[in-house]
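Here's the structure we're looking at; comments come further down.
A single protein chain has been omitted; all remaining protein chains appear in their positions.
Coming up: chain A.
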Amino acid sequence: PRWLHCGSAFCKNKSDSEELQKIVENEPQKNDRSLVTHDDLFERTSKDSKTKASFNKVVEVFSKKDIRRRGHVEFIYAALKKMPEFGVERDIAVYNKLLDVFPKDVFVPQNFIQKMFNHYPRQQECGVQLLEQMENYGIMPNVETKVLLVQIFGKKSHPMRKYQRIMYWFPKFRNANPFPVPRELPKDPVDLAHFSLTRIANDLDATVTVYQHPLTDITETGEEISQPHIVGIQSPEQRALLAKHNPNRPVFVEGPFPLWLRKTCVHYYLLRAEPVPPEEKLEEELDPELVGPEQSLFYPQLLSLDLNRDLGDDDSFDIDEVEEGPVYAMCMTGGGDQATLAHWICRLQETNPILGRVPTFFRLEAGSGELQTAAGVQYNPGQNPQAGPEMEHITEQEAARSQGMKQ
């Protein structure tokens, strides 16, 4: 059975949440109509804590107050705005509860004229906005939402269409990310560093080593000494490359570089070397057992036959490769100062003894740096302190490099 409804809301005077039950009885007697918005109801309820329970309570109180649900459109808009404050914007049960506020069967069109002329447009727009907020936060609606929408708006309404669109596109793009980030990131900074380093390492053989755990010590004099965590990663290939590194050329500790994981930004540091200019490149001696006329054809160790390719098939791109120096190791620390990074280098030296002979530069930018230094920035020796006793040797190299190599 349906009866005429007026969809417009008139605002009533709302008192405290504890007396809301009394309001239900006293409604017909109260005659003063001061302009109070629905937001007030949420503010008053949540004086102590803004939780899902208090939000649900407000919605229930509104639903029970009036069988005709006068002012439900404005109430739902206010509730949608208040959801992030209560922390319930990712909860599908709360959205279903809010959708329950709409009176059922009233807005379903009954005849062809109502179907033609956008029946109850304001309520349909409100339903669409509710679903749009769900879509915005990436929440998948469930079958309860669908049942509610059919009961409230009918099968061919705008909110139902929007629901169908959400249900079509969300599953299509859910697993589109080849490097997925879990929604719940590990809280422990060491675990977070472990996860992000394995993510950027691009090598499944790379091993993560925790060089230092976070510690806060209070010494006898009462000073606080805090040790930030240091987590490093290095793969066997990088170790081999570092072993072949020319000790006359310096290596650089660069950083911090930003890495975004959903909403958190972590910073990592690199140990890398400059690209070798072509005149100093050493030809790699190929093992005669692998390639060449002496290779064994019965037990081949290296097969590079492109048997599936036609003569004209060429997948390479007609472009020069970007010259970049090799990256030898990466790390993430709590504090980005030089002392921590020097400690990292010392610990790296245990597995890579060549680091003891190679001069190490620290290129640290205050604050989060860029992935590459700008083309115009000149390398300033005064800013970067050097680790290692060969000061003059290093300054000569710098002078040679700033003239010779383009930055």
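Quick notes
Methods note: contacts are C-beta pairs under 8 Å (C-beta built on N, C-alpha and C of every residue); 3 or more make two chains touch, one makes a residue touch a chain; residues count from 1.
As a convention for this text, contacts and distances are computed from a predicted model.
For the chain that is left out, the UniProt protein name among "T-complex protein 1 subunit zeta", "retinal dehydrogenase", "Exosome complex component rrp4" or "Complex I intermediate-associated protein 30, mitochondrial" is "Complex I intermediate-associated protein 30, mitochondrial". Check A:Leu131, A:Ala201 or A:Leu355 against the missing chain and you find that the one touching it is A:Ala201.
Although one chain is hidden here, its contacts on chain A can still be listed: residues 136, 146, 150, 155, 160, 164-165, 169, 172-173, 176-179, 181, 196, 199-202, 257-263, 265, 268, 270, 272, 312-320, 322-323, 327, 330, 368, 370-375, 406-407.
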